[in-house]
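Sharing a structure below in structure tokens format, with a few things to ask.
Here the complex is missing one protein chain, while the rest keep their positions.
By written order: A and B. Residues from 1 in each chain.
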Amino acid sequence: MTLPLLLQHLANALALGSLYALIAIGYTMVYGILRLINFAHGDVFMLGAYVAFYCVALFLLPWWASFVIAIVVTALMGVLLERVAYRPLRDSPKISVMISAIGASFLIENVAVVLFGGRPKGVAVPDILNVKLTLGAVSVMSVSLVIPICTFALLAVLLWVVGKTRTGMAMRAVSTDLDAARLQAIDVNRIISFTFGSGSLLASFGGILWSYKYPQLNPLMGVMPGLKCFIAAVIGGIGNIQGAVLGGFLLGAIELLTIAFLPTLTGYRDAFAFVLLIVVLLVKPSGLLGSRQVEKV
Amino acid sequence: MLRTENVTMKFGGLTAVSELSLEIGKNEIVGLIGPNGAGKTTAFNCITGVNAPTSGKVIFQGEEITGLPRHQVTRRGIARTFQNIRLFRELSVLENVLVGCHLQLRANLFEATLHLPGYRRRDREARAFAMSLLEEVGLAADAGEPAVSLPYGKQRRLEIARALATRPSLLLLDEPAAGMNPQESVELMHFIRRIRDQFGLSILLIEHHMQFVMGICQKLWVLEYGVTIARGDPAAIRRDPKVIEAYLGVE
Partner (left out) sequence: MRPGRRHLLLSLAAGALFVVALALGDQFLDSFQLRVSSLCAIYVVLALSLNLVNGFTGLFSLGHAGFMAVGAYTCALLTMTPEQKEMNFFLAPVVPWLAHLSIPFLPALVAAGLVAALIGFLVGAPALRLKDDYLAIATLGFAEIIRVVLTNTQTLTNGALGLKGLPMYATTWVVWPCAALSVAFMVFLTRSSYGRAMKAVRDDEIAAGAMGVDVFRVKVVSFTVSSFMAGVGGALLGHLLTTIDPKMFTFMLTFNILLVVVLGGIGSITGSVIAAIGVTILMEVLRFLDGPLNFGLFETEARPGLRMVVFSLLLMAVVLFRQRGLMGNREFSWSMFSRAGLARREDGRA
């Protein structure tokens, strides 16, 4: 393989990894607080992309305005999702909550099929993201560079929120011990809503960028990325934000570089993540950056 | 009977049990006492295979059982109850005890599903034995009730019956008198002595009620922050200045 080609693959892997990272953060934040796989997270990602698409296609808004509207709307959807599907079950057995999550995911997907139609839709990529940048023999689309930049910027903001603000402190308190946090007069419900809101915001950010990089929408587009990003979060160590980002990049790199070097495996692409998941769960269930938790007797 | 040699259990940075060396003889009743969080339950967990000790050995009837899986430990004759009651919630009282008979039933999937004659005979015997145990703990009348519907005191007794159903030679009781009034704990004391004699058991128990422990145990181990600060017969423990300071002084 030539060096320019390798660089090209690396650039693509970086972009895909960044998108995975954005979605994985939402999983890890929710899991950190509620110990719950938000199965519908991938569908929130899909909604983000569709809302932005319709803002442009139906209301003829400029792409940046659509972008802002879409992430706000989707964040609110995330909050609503928690209210409806998860909050009533907070003290129920884990299996009920998981079933509710699966139900919510299917509901969103099928409502999307009904509303948006099952056929794929083409996305108009904003001009500035559609510029071909050439450096020597390497050429990449500008969107592939914008994506990692956005991801790192959002990560920085998120880490600041979680690490430095009062809300962030409360989030950490809730994730360590929900009942203790309640006793310290933390408004647990507000924190959980905030977590879902910000996780969904990042997912829709990812979804819209995804639709600029791979400009086609369909109602099930969130399913595979959703599953893979949960896996990324597990690989990185669930509950750990940096871990989710690391897992996202790792997964993106493994996926794209494997098919770049071993093209015969292309058909197996969607299985890589699951194989990796199973290996990680068996070898180091707490993930790369996570800490292990044991059930007390 | 049971011996532990320098058993240590660490959870991350926390040493829950440190260098514990217990010894229980045949038909003895031994007490393990100490303030909350001293590592008593963790010591039980190390013996029964719930936790694998970080270091040290557990030796039962001359055989090392350190770190064996739980059911293997039970198979060798150690049964236990739990501090926070762990009954099979959706099973009836009788079925809870029958699960304890699982080992005696020696049934594989096909034998059991097809209800083959050998299985049926053993099943009948197990039911009779389970009923006799329920009789013993005064729960025979509740046999068909769901286990969760029992009041707290009965749940504790059901746990003991269930443990006895595994036909143990060593019984570990984790705070059996918790939540009982003085009258009930005196009854429990008699009950424990009785099952010891009847089933030829050795018993290791954790308890907070001092009178209870002093009244029933032949030997005591006192833990504080995982460290054994005293051991000996109840009279000596009562006089031990370290124990008085750490534990009894509070009373």
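Brief remarks on what is shown
Going forward, contacts are C-beta pairs under 8 Å (C-beta built on N, C-alpha and C of every residue); 3 or more make two chains touch, one makes a residue touch a chain.
A quick note: this is a predicted structure, and the numbers were derived from the prediction, not measured.
The undisplayed chain touches these shown chains across the complete complex, A, B. Touching the chain that is not shown, out of A:36, A:143, A:203 or A:289: A:36 (per the contact rule at the top). Among the residues A:94, A:164 or A:284, only A:94 touches the chain that is left out of the figure. Only one of B:59, B:99 or B:186 touches the absent chain when the whole complex is considered: B:99. Although one chain is not drawn, its touching partners on chain B can still be listed: residues 48-50, 69-71, 74-75, 79-80, 82, 86-91, 95, 98-103, 105, 107-109, 112-115, 119, 123, 126, 162-163, 165-166.
Listed for chain A, the residues touching the missing chain in the whole complex are 35-37, 85, 88-89, 92, 94-96, 98-100, 102-104, 106-107, 110-114, 118, 219, 223, 227, 230-231, 234, 267-268, 270-271, 273-275, 277-278, 281-282, 285, 295, 297.
To be clear about the criterion, only the chains that are shown with their structure count from here on.
In terms of their C-alpha centroids, the spacing between chain A and chain B amounts to 47 Å.
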